[in-house]
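Apart from one protein chain that is not included, each protein chain of the complex appears where it belongs.
Chain IDs A, B and C follow the sequence of writing; residue 1 opens each chain.
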Amino acid sequence: MIISMRPHATKEEIEHVCERIREFGYKVHSIQGDERVVIGVVGVGDVTACLESLEAAPGVESAVRISAPYKFVSREFKQEHSAVRVNGVEIGAGEFMVIAGPCSVESERQIMETAEGVAAAGARLLRGGAFKPRTSPYDFQGLELEGLKLLRKAKEATGLAIVTEIMSDRDVDLVAEYADCMQVGARNMQNFALLKTLGTCDRPVLLKRGMSSTIKELLMSAEYIVAHGNPNVILCERGIRTFETATRNTCDIAAIPVLNELTHLPVILDPSHATGRRSLVPAVARAGVAIGADGLILEVHPCPEKAISDGAQSLTLEGFRNLMRDLRPYVELWKELRGAAMAAVG
Amino acid sequence: MIISMRPHATKEEIEHVCERIREFGYKVHSIQGDERVVIGVVGVGDVTACLESLEAAPGVESAVRISAPYKFVSREFKQEHSAVRVNGVEIGAGEFMVIAGPCSVESERQIMETAEGVAAAGARLLRGGAFKPRTSPYDFQGLELEGLKLLRKAKEATGLAIVTEIMSDRDVDLVAEYADCMQVGARNMQNFALLKTLGTCDRPVLLKRGMSSTIKELLMSAEYIVAHGNPNVILCERGIRTFETATRNTCDIAAIPVLNELTHLPVILDPSHATGRRSLVPAVARAGVAIGADGLILEVHPCPEKAISDGAQSLTLEGFRNLMRDLRPYVELWKELRGAAMAAVG
Amino acid sequence: MIISMRPHATKEEIEHVCERIREFGYKVHSIQGDERVVIGVVGVGDVTACLESLEAAPGVESAVRISAPYKFVSREFKQEHSAVRVNGVEIGAGEFMVIAGPCSVESERQIMETAEGVAAAGARLLRGGAFKPRTSPYDFQGLELEGLKLLRKAKEATGLAIVTEIMSDRDVDLVAEYADCMQVGARNMQNFALLKTLGTCDRPVLLKRGMSSTIKELLMSAEYIVAHGNPNVILCERGIRTFETATRNTCDIAAIPVLNELTHLPVILDPSHATGRRSLVPAVARAGVAIGADGLILEVHPCPEKAISDGAQSLTLEGFRNLMRDLRPYVELWKELRGAAMAAVG
Partner (left out) sequence: MIISMRPHATKEEIEHVCERIREFGYKVHSIQGDERVVIGVVGVGDVTACLESLEAAPGVESAVRISAPYKFVSREFKQEHSAVRVNGVEIGAGEFMVIAGPCSVESERQIMETAEGVAAAGARLLRGGAFKPRTSPYDFQGLELEGLKLLRKAKEATGLAIVTEIMSDRDVDLVAEYADCMQVGARNMQNFALLKTLGTCDRPVLLKRGMSSTIKELLMSAEYIVAHGNPNVILCERGIRTFETATRNTCDIAAIPVLNELTHLPVILDPSHATGRRSLVPAVARAGVAIGADGLILEVHPCPEKAISDGAQSLTLEGFRNLMRDLRPYVELWKELRGAAMAAVG
């Protein structure tokens, strides 16, 4: 930590801050600048508590943390890129992975047709919501248990691993019975009760970045799950909220290499939510492969204009097939890059 | 709804859209502009489903909802300003209400001293967190049940009504046993499982605006609670996330008159979270009274620099007393305005 | 400055950074933490150049400036609040000042009627654009010289001081001939060529905050004007751009007390641009008085629905009269506060 005192802080204020720091078990290194005193805090202790306390002390201008507030998810904790296994499929290893499917599970016919279509085109995991977070209480809230059962059926027919959303810590056991991977949506990224419960669950977790969450907050939410016992977390960039309205969200694509510097966890991209418009999905998907994401999650629907939700951003089955075909040469380049990176670390 | 077709949409595309609209039970009014066709949709039906479907149809440029997506919380549903009763205290009626207390309940001594101090200075409700949403899993997570019991003790000693945070639908019954008002924090504003459960609970709810939620989304979240059976919702502006870092959040003070136009629900302001700095709280609190909020929620701690959380934005007891004294003439003006407004509605 | 090295920075990297710092004429205080080395930089020199250089050096994680980057505009440079005199009227002194008028000067009749109306209601300065920054090249660009002449006429008739916008350094001499105060619009807040020229001009400057400028950037732009020779700068908060679309901009009202802590320059509020809607202006204006702004700038038009620009946010003359009447008791409280503050410093 670095504490900057105000320019005219008194001797007593400075001494008081130093004492408080020592009470927390730290050592003090004070630097007399031309305008103000800056105090370096060294040692091991409760950083947050110390910071919050010092920020409130008289004469203090700012108190800034230098070390990263997360541990298990950091690159410093584990240097090699992690792979997370989802029902036999590995995300974060040597293969580029695609998760595809509808926003919501709507009917047996819809989910079976989609599952077969995306499997044939090369997806290895099926997405589909049974519990749906909807802005309005009057909108379709998902088929719930019925939806989970349909997902299982689709899995049995195609072998695709199932990724589905969990919205409450109360439903963790139920959803875990059907899902191979528990998805935490953007709106629940800081639902800490849910994160803690998922930390005790034996299913991998796909953690989507909150609409207005910083990269650091995303990592802290991942740390919640890992610190509570579950190391299998996949991160997902899905666009953030900004002033721009030409797209549904603003795809923060640089978050992917930033995350790759800060954490060993795998990171995937969601071009569907990041843009909100079907016509933009292929271009953003290419960018995602080129920038080095570990995979993509894409919304696909047999008939988008009959979709109950997110039709505008869903690819048709044909659109998905074309995209998978067009991505192939980019995925080849991705494999070379990945191979070189793995050789470098290994 | 208004559907704008693309400039070169074909006759077939336009006809197809009109058919889809009729399938949803609506009537079609199509306008031939110079560049494009615009279609007005009139009638009663499932607006969201229809919109999402049409957005995905070929030839459609945009599909926009005209009517408000919320009903029970709207000014059109109920013209008079609502008052919500919290253990005998009315928020939204003829008196300006102040909720005060520490960020977290930390100890019996801390909460009792604060409760007595804020009651003496004129607060009518006590805030204090027993369950704490913290960005880091390594930070203090609250005293939980122990904290709730201390709040009850403080209530017995002072008569203050208790406002405390609820973080999971699993804890609703437990918290409701101790709280007079259930606070939903910014990070849970779209925790729909929690909102639904609170809709079936007999305690009033203090719903804080999400860090990056629009005013419309705040109203939709309130609609969740009301539509599920609980009409007693108090809204709270607490600052939004923007690019500016001089304050912890950006206080969107104009949200208060905007909400007063759109909804009959009471609206309070949280100057502590909106600014994050103690020195700014009095000025923003004055602005909150002057703009016509129904009340304030303020963080107060007997010794902010020993606070476990939010010390930098907590007032001391003396600071709170001074603020309450300085607000008095503004509250007098507030009463005149409120009286005139109540007389006008009649 | 504080330089944080990466956790695994080598001895050579650290030594190299220390050498670079010394080359810039600074002294080095290095602190060995548990995870990394942090280097304090003390002394006088070219801070920005040193910072930018160090950020690019190998092994450096971050380089952060501690001292404020502005000097003349800071509270540390001058403790008492400054008053800026505009043609005999003082902004920032013991009286609350209101600038009012139309967005654009449209015709003699319009500007004369407005000027007389706002003067009668208590405004002391007249606003009105002769050069208009418009998003579209096809929109009305202002009456230019003709508009300036009409403003002079209005001044002669009413005695109001004239505030009008300057858009190019090429027009500074021309506008200064007619204006008592040169307004720099939000889009030009970082038009440094213009700021420099205004620094050599003998007219006071009303500097509006850029739509997405930080408070620090606003102060740096003011510093440009002052450092080039013109100390008479008035700052104006006019709302910032955020994700919220319910208002035209988001009124960052807390910027006013933040600025009052950081600078001695007067600060006014523009409720018209901050909200974009006439119905919200009175409430936000009240908040502006209560929070301690030095004045308000308001759009007023004799017939808003015939205004060429900004009609939706313009008050009618009657609306302005009512607002001035309703603000009176708040202005009385403002005077007490101001008097107490002036006594405290003086």
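Basically, contacts are C-beta pairs under 8 Å (C-beta built on N, C-alpha and C of every residue); 3 or more make two chains touch, one makes a residue touch a chain.
Worth saying up front: this structure is predicted, and the values here are computed from it rather than measured.
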Answer key for C:7, C:43 or C:69 versus the chain not shown reads C:69
Which residue among C:49, C:120 or C:157 touches the omitted chain? C:49
Out of B:48, B:141, B:214 or B:242, only one touches the absent chain, namely B:242
Provide the residue numbers of chain A that touch the chain removed from this figure. 212, 214-216, 240, 242-247, 250-258, 261, 274-275, 279-280, 283-284, 286-292, 329-330, 333
Against the chain that's been left off, what residues of chain C make contact? List them. 20, 48-49, 52-58, 69-70, 133-141, 167-171, 187-188, 190-194, 196, 211-212, 217, 220, 223-224, 227-228, 241, 278, 304-312, 314
Suppose we count only contacts with the excluded chain; which residues of chain B make the list? 2, 4, 7, 29, 31-36, 38, 40, 42-44, 64, 66-67, 76, 212, 241-243, 245
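Convention: only the chains that are shown with their structure count from here on.
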Most distant chain from chain B, judged by the mean position of its C-alpha atoms: C
Report, in whole Å, the distance between the mean C-alpha point of chain A and the mean C-alpha point of chain B. 27
Can you give the whole-Å distance between the Cα centres of chain B and chain C? 31
Using Cα averages as centroids, what's the distance between chain A and chain C in whole Å? 39
Can you list every residue of chain C that touches 2 or more other chains, as numbers and ranges? 212, 242-243, 245
